[in-house]
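Omission of a single protein chain aside, the complex is shown with its protein chains in their original locations.
On to chain A.
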Amino acid sequence: MFRNQYDTDVTTWSPAGRLFQVEYAMEAVKQGSAAIGLRSKSHVVLACVNKTSSELSSHQKKIFKVDDHIGVAIAGLTADGRVLSRYMRNECINYFYTYESQLPVGRLVVQLADKAQVCTQRSWKRPYGVGLLVGGLDESGAHLYYNCPSGNYFEYQAFAIGSRSQAAKTYLERKFESFMDSSRENLIKDALFALRETLQGEKLTSSVCTIAVVGIGEAFHILDQETVQELINEFEIAGEEAPVAEPAAPDQAGVAEPAAPDQAGGAEPAAAADADDDNQAAPGDQGAAPMDM
């Protein structure tokens, strides 16, 4: 995208009918680290890459609990994301105060989208520079939405945003048809695999990522580091190929019992074993030297 004379103001149209400031805001989302969401009939999993800018600093918070039944993962300007999360939390609290029932996810994302739209039509404002993956549960089931800085929102079965999200999206596009009926464990597993795609060969450990789950009978919560590491180990995700076809499960040393039936009984399409090497930076490279964080 080139700099031009129509991009100074958010309220200036270009001759081609574009609002460049809004498009630049969407670029900011692409610069943020990856965030991924998937959903089944009963659960939504949000996962994101959490890299520190230096070894000395702490991780940036990219997943926020909005209410017991809604959570959000962000990519882009984290400060904007924080402010929007606070807005969403207040909306949920106020709705519950008035109606004594949970704010439906679909209503919340519309309010969020309208709020974002305001910033695209005021000369003294700027668009929010953050993309939000909103995952939640309401009476009509589990939902995953993506809210854009432009004020648009879409519902998804699975989606990824942020840098190198295309790799994750490619993985999700292959698998998404099975998600609706996926079990909670398989959904988390797929999230971890998709997350690994964005790491481009780097080792997936619980210190690089954050996972959160919400589901029927399960309030939104972020999984703690130990649990995530156990899941990564159990699914042998760190440097292994995706579980497209793995009849040779027993040769993975020390695999816990639940992992085997998971892989055998999961709703995997019976694709050939070489189908997934287009996204593998280092296929079968177990124990490859991890990049410095």
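Some observations on this one:
Everything below uses one rule, namely that a residue touches a chain if its C-beta (ideal position, glycine included) is under 8 Å from a C-beta of that chain, and two chains touch if they have at least 3 such contacts; residues count from 1.
Please note the rule applied: contacts and distances are computed from a predicted model.
Look at the chain that isn't drawn here: its UniProt entry, checked against "Regulator of G protein signaling 9b", "Coiled-coil and C2 domain containing 2A", "Mini-chromosome maintenance complex-binding protein" or "Proteasome subunit beta", names it "Proteasome subunit beta". For the options A:89, A:164 or A:184, the residue in contact with the chain missing from this view is A:89. Across A:30, A:51, A:65 or A:126, the single residue that touches the chain missing here is A:65. Within the entire complex, the positions of chain A that touch the omitted partner chain are 65, 86, 89-90, 93-94, 96-97.
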